[in-house]
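Excluded from the complex is one protein chain; the other protein chains are retained at their positions.
The chains carry the letters A and B, assigned in the order they are written, with residues numbered from 1 in each.
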Amino acid sequence: MFEFCTDPKSLETFQWFSCYLTTPKHMSMYYSLFTVVALILLTAPFGLMFGFMGAFASRSKNMIIRILGKGYTSIVRGVPDIVFFLFVPIALDQAIEFIRHKTLCWDVTEPIWRGNDFVVCRAAKMPLSEAAVWTHDVYGFLLAVVAFAFVFGAFCSNVLAGALKSVPRGQIEAGRSMGLGERQIRRLIEVPQMWIYALPGLSNLWQLLIKSTPLLFLLGVEDLVYWARELGGSKTSAYAYSHADWRLAYFTVLLLFYLLVTSISQRGFERMRKRLARGQNFSGAS
Amino acid sequence: MILKSLGTTLGVMALTATVAMSDTVRMGTEGAYPPYNFVNDKGEIDGFERELGDELCARAELECVWVKNEWDSIIPNLVSGNYDTIIAGMSITEERDAVIDFSDAYFPSDPSAYVGLAGADPALINGVVAAQINTIQASHVASSGAQLMEFASPDETVAAVRNGQADTALADKAFWEPIVAESNGELEFVGEDIVLGAGIGVGVRESDGELKAKFNTAIASMKEDGSLNTIIKKWFGEDAATFE
């Protein structure tokens, strides 16, 4: 990074640290911060989408859809999220490659599962083997987003179902007496009115989502925890910057980082609550 | 499209010859086991296996890309096709050989050694022993009657000995040597070295016979002209075990 960094072993403490903290490897750690933020920002809308699907499905008049919706909401909430994180990406990846294999290489007669091996034809690989490294990273990241959205969608669905139930019946009946159809009632009354009831639950989920991002590390995505462990471990002179075991320091920084993010978002939600409470006949309005 | 038209005539061939087509081979490694493989300060994969792997790929005329993967799930990700080889200081053992295939050894059977705090009693190799999860060392400790303590990375086993959680730790001797040498006398080898496994080879899927053959040819040619021994000596010192 800096010119004087060519020979780290000869540097004074301050210069040594300014070089050490700007090695390309440390840059990867700072960069992984964006990975974490991107995961949160992408998971939230997708999770909400899964949530809406789950909530409306569990209120559906069709019994099969209702069972699917309720099953999704309660089974996913009954199992530790980490189990899904270890499971969903692999299952999804294999499912995608399986489908691509069947469509792209329909004439290959060899079985896909051979003993322990899962072998699809070269064209069915996702992404292709010769694709650039970043495509593989992005693909792995997107699998993680789906896994997170799947889990958080179930929690969202539970919150949204509760909020939909809390919309005062009078408002819905008023809509009905005005001659609105079921869909119009849903679009014009239920959904806009339920947010104030859903907000406390959703803000809770948002905090939960932030605090579960360190699990990305278990999905093979190089996130902050991965780099903190990698950089913090003791380094022999095989490395240009050798040092003792500094993991405690790295984890302290991580704790502070997360504390900061959760505090900021808590403030944001408080503001949003005040805004939504405006014009509501609701005790929280002030 | 090419695959489809080939597929009808060659059928089986097109599949087994996965690497023959466009020749990008994804090389899986751990990146946390210096000097075998590690991530250097530039953030690149470095070490003995990086240099060796690049040379093997050059000789086999393959285009290679390096992929990092946690040790814990390195075999599952090979068999599910996330990469095509494992080149991560993985000893050839019967148990692993049952699920994946190995090339010929590119590193001779390396002794494993116990390390403890200076002045440790040799009997402590039967005390609390730290080892990395899913390694030959871990299964050796589990069956030896000592108390096994498992960690996800080799680095953590060193820390466990340093702070006295474990009496000793078992790992490849070549991994220990720089650590013991630079510990200012804090760490020491304990007891006798033991030989586990039948050398280190490149792991490939069982269905990938062609890739295995290519690596075998490349390894044989490096053994023949002595360049393999040169790389071994470069990374493991003049006294390292080499091929005849």
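As a convention for this text, a contact is a pair of C-beta atoms (placed from the backbone, for glycine too) under 8 Å apart; a residue touches a chain by one contact, two chains touch by 3 or more.
Assume contacts and distances are computed from a predicted model.
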Can you match the unshown chain of the complex to its UniProt protein name from these: "Amino acid ABC transporter permease", "Putative ABC transport system ATP-binding protein", "Hydrolase" or "Peptide O-xylosyltransferase"? "Amino acid ABC transporter permease"
Which one, B:V39, B:A113, B:A159 or B:L211, makes contact with the chain that was left out? B:A159
Hey, which of A:A131, A:I172 or A:L218 is the one touching the hidden chain? A:L218
Those residues of chain A that touch the unshown chain are 75, 77-83, 86-87, 90-91, 116, 207, 210-215, 218, 225, 228-229, 247-248, 251-252, 254-255, 258-259, 262-263
Provide the residue numbers of chain B that touch the chain removed from this figure. 72-73, 75-76, 79-80, 95, 98-99, 130, 133-134, 139, 142-143, 147-151, 156, 159-160, 163-165
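Criterion: only the chains that are shown with their structure count from here on.
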In the complex, chain A touches chain B at residues 23-25, 27-28, 90, 93-94, 97, 104-105, 107-110, 114-123, 125, 129-130, 133, 136, 220, 222, 229-230, 233-234, 236-242, 245
So in the complex, the part of chain B that touches chain A is made up of which residues? 3-4, 7-8, 11-12, 14-16, 18, 21-22, 24-26, 32, 34-35, 38-44, 47, 63, 65, 67-70, 73, 77, 79-81, 84, 99-100, 153, 155-156, 158-159, 162, 178-179, 182, 205-207
